[in-house]
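With one protein chain held back, the other chains of the complex are shown just where they sit.
The block that comes next holds chain A.
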Amino acid sequence: MKPMLTVRDLHKHFGEHEVVKGVDLDVSEGEVVVIIGPSGSGKSTFIRCLNSLEEPTAGTVVIDGGESIQAGNRRALARLREDVGMVFQDYTLFPHMTVLANMTLAPVKLKRASRADAEREALALLERVGLQHKADGYPSELSGGQQQRVAIVRALAMKPRLLLFDEPTSALDPETVGDVLNVMKGLAAEGMTMIVVTHEMGFAREVADRVVFFADGRIVEMGPPSQMFTAPKEARTQQFLHSVLH
């Protein structure tokens, strides 16, 4: 499998406090990696380093065999974002813009597409998630689940090679979680490379190619869901899974 993401010895400090303590991770093209772990374990900070919302203190990140991006190289870090899309817990749609304008803003401003092409693609993406009738609506007119589906297709409109999800269903009403997870399953089935931080163990079990257990700023253990959920090796993993699954 072609490597899509290579992370080596990634560290992130906030002042004296070390939040990510040397992480190595390889993700292949089309792979779905689900990161689980207790709150405050550094998993969100880790994926935020992958599109340089946080600047790593040390380590390297390589996307799709491209330039090796060293911590401290701000310009190269910023370029990372072009290939990496991100979906946030709280949707972060621009409230003053229609759904369509939210989706076309970046492709048009970054000269990826003409406005007409960007709108055509946005409408096609909206149709895929069943929201084409909301194109001219504002975010405040949508439910949380609908907003999150728009946030996903807004990220897709930039044609990312890697899509990051930071607890995408944590802020949702239980009845809309399923709609968002279904969209994510669809993307996984189409071969999108995804890294998902989530507490949805059902999703991890069903969709993940690999489950990563993160605790105390490190990867404690990783493996296919069949192994991770039935026979985890590390005591820390067993303890965590015991508390969330029972």
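The rule is short, and it goes like this: a residue touches a chain if its C-beta (ideal position, glycine included) is under 8 Å from a C-beta of that chain, and two chains touch if they have at least 3 such contacts; residues count from 1.
Note that in this section contacts and distances are computed from a predicted model.
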Answer for the undisplayed chain, UniProt naming, from "Amino acid ABC transporter membrane protein 1, PAAT family", "NADH-quinone oxidoreductase subunit K", "4'-phosphopantetheinyl transferase superfamily protein" or "Aldehyde oxidase", is "Amino acid ABC transporter membrane protein 1, PAAT family"
Full-complex touch with the removed chain, picking from A:D9, A:E141, A:E175 or A:E234, is A:E141
Missing-chain contact among A:V23, A:A155 or A:A204 belongs to A:A155
Contacts from chain A to the absent chain lie at residues 51, 53, 81-82, 84-86, 88, 90, 92-98, 105-106, 109-110, 138-141, 154-155, 158
